[in-house]
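Dumping the structure here so I can ask a few things about it.
Some chains omitted; the rest stay in position.
Labels run A, B and C following the written order; every chain starts at residue 1.
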Amino acid sequence: MLYCIRMDVRVPHDVDPARFQTLVAEEKTRAQTLQREGKWRHLWRIAGEYANISVFDVADHDELHAILSGLPLFPFMTIAVTPLARHPSTIA
Amino acid sequence: MLYCIRMDVRVPHDVDPARFQTLVAEEKTRAQTLQREGKWRHLWRIAGEYANISVFDVADHDELHAILSGLPLFPFMTIAVTPLARHPSTIA
Amino acid sequence: MLYCIRMDVRVPHDVDPARFQTLVAEEKTRAQTLQREGKWRHLWRIAGEYANISVFDVADHDELHAILSGLPLFPFMTIAVTPLARHPSTIA
């Protein structure tokens, strides 16, 4: 099942930079693993913002929540979830 | 270039139903043509709403505007445009 | 899978009352059928508003959208969908 996810990252100005960079690196690794597994189907940067729009393809809400809440940068993110259904005009 | 587009359709309760259904049919035809041309890359229904989330792949802002403002249901839509850049963690 | 749904009904002041009451009666019948089928698991009135909070239990986003967009009052509703996952503290 598909979900459109928007993630906005906020970096507190007084966070430890080294600690944050470690999380960013872990996030990248995790994002690439999930893409290879086919669960993180699309990942785009929103131009001009520290944010992304993504499409996830997972079994159900529980798997979605487990993945998102397990992301290394989850504590710094605001996340919006939109469930996607098949559109009657799609040719895909 | 990629753009994420959200379209929300509002149907006034006193619109002529036959006229509106004609526009809906024309919209479907147009949407399928644009998908076949590769310009309307993704088209998903937002579950529970008369709305969609789409990804367009066009040459520039002018082509995007020409396509969107030419949609048969454009006068009944609220449209939000988000320019998408390449994400550093994408493997695509 | 569970979804929390909020439906707000707006009745235009110039709608034909007889036509609207027919839709209300059809909506009630449909709501009760879906409850008996176990798909519309909870249905509560929001005190003081022409609105409800509901919980649906359906197979996937497509079934959810088919049910909601097929409701007789759908053209008069604003609908908000929240996917529900299992909570780690639940004893249910």
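We adopt the following convention: contacts are C-beta pairs under 8 Å (C-beta built on N, C-alpha and C of every residue); 3 or more make two chains touch, one makes a residue touch a chain.
All figures in this text were calculated on a predicted structure; none of them were measured in a lab.
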| item | value |
| --- | --- |
| Full complex, copies of the single sequence (shown: 3) | 10 |
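Definition applied: only the chains that are shown with their structure count from here on.
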| item | value |
| --- | --- |
| CA centroid of subunit B to CA centroid of subunit C, Å | 26 |
| Residues of subunit B touching at least two other chains | 45, 47-48 |
| Subunit A to subunit B touching residues, read off their complex | 2, 4, 27-28, 31-32, 35-36, 42-48, 52-53, 55, 82-92 |
| Residue ranges of subunit C in contact with subunit A within the complex | 1-3, 60-62, 64-65, 81, 83-86 |
| Parts of subunit B lying in touch with subunit C, wherever the complex brings them together | 11, 13-14, 45, 47-50 |
